[in-house]
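Just one protein chain is left out here, and the rest sit where they should.
So, subunit A:
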Amino acid sequence: MYNYVEDGDSKTTAYVEKDTNKYNAFMNRIEAGEKIEADDWMPEEYRQALIKLISMHGISEIMGALPEKEWVPKAPTLKRKLGIMAKVQDEMGHGQLLLRVTEDLMKPYGKNREDLIQDLLNGDLKFHNVFHMPTKTWADAGMVGWLVDGAAIISQTNMLDASYGPYQRALQRICAEEVFHAQHGEAIIMALAEGTPYQREILQESLNRWWPSLLMFFGPSTAATTGSSKQDVMIKYGIRKSTNEELRLAFLDKYLPRVFSLGLTVPDKSVRYDEDTGKWAYQQPDWQEFKQIIRNKGPRSKERLRLREIAYENNSWVRKALAPQPATH
């Protein structure tokens, strides 16, 4: 479901490709709309940007399944339980697809899936800000499906024409399944919005809590905000089309009218549609807090990483049992 985390840590340095002939031929291919494949020559900067983007996307799918699966035993009806189980399974499936894409890109460095999992557990591989946050009520399960997935759909559909073939193909499948996720979330939200005063109350409370995370989802508008930004590189190489700010505004455009139509409010008094600019005006979230969250200092960062670690340890015997060479100890 999720992609694109601004990492906020690594410094952006100007990239210079040594082999200008190859570089120019590569850029011509991108401009002609050709798709780059895993074994094609590609500039180091392109490979690195893809690895960073797609590993974060893949790992975030898996880390995103963790807070969602907590709601499987607590879902209010059998139908809701089946729906959310299907969604959790989809997220794990998306993670598998995206890790495969990343692994093929990392091959020249001799890195594989174990390295990715270790990087995650060490804190070197970051996952999306929204999955560092707690879920408190059933309304959160709906909110994640409706608006968190909604935000993900905005940023992922922006890459449906991405220049990198394997990622572009994975995204076609992922986005098609996201349509189901979005409607699954809408169904939960709609039931609560048309429900009892208590149901409406937990819905509003959930939206108030998720609002800053939803704005943060798209990353800061410029590198100046958090020290680094990969958006220019992504656009230069035809991986995505729009800037973080354009995507955030597109999200507000599509979803705010729906939020208000349900009688909900957002916890930002300055939110209004500016007729002159044709854009929503809103208050920026706290980008320093964002930086802390994605450095695994969010409210649930440690617990979620620990869950992943436990799953990895608990399944170790399966890997051992299936290993082609029996373990020697």
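Quick note on the criterion: a contact is a pair of C-beta atoms (placed from the backbone, for glycine too) under 8 Å apart; a residue touches a chain by one contact, two chains touch by 3 or more; residues count from 1.
Following the convention adopted for this analysis, contacts and distances are computed from a predicted model.
One chain of the assembly is not displayed; among "Branched-chain amino acid ABC transporter permease", "GMC family oxidoreductase", "4Fe-4S dicluster domain-containing protein" or "1,2-phenylacetyl-CoA epoxidase subunit B", its UniProt protein name is "1,2-phenylacetyl-CoA epoxidase subunit B". If you put the hidden chain back, the residue from A:R169, A:R200 or A:R258 that touches it is A:R169. The residue touching the chain not shown here, chosen from A:Q48, A:Q96 or A:S221, is A:Q96.
Where subunit A meets the omitted chain, the residues involved are 37, 39-41, 86, 89-90, 93, 96-97, 99-100, 103-104, 112-114, 118, 169-170, 173, 316, 319-320, 322-325, 327.
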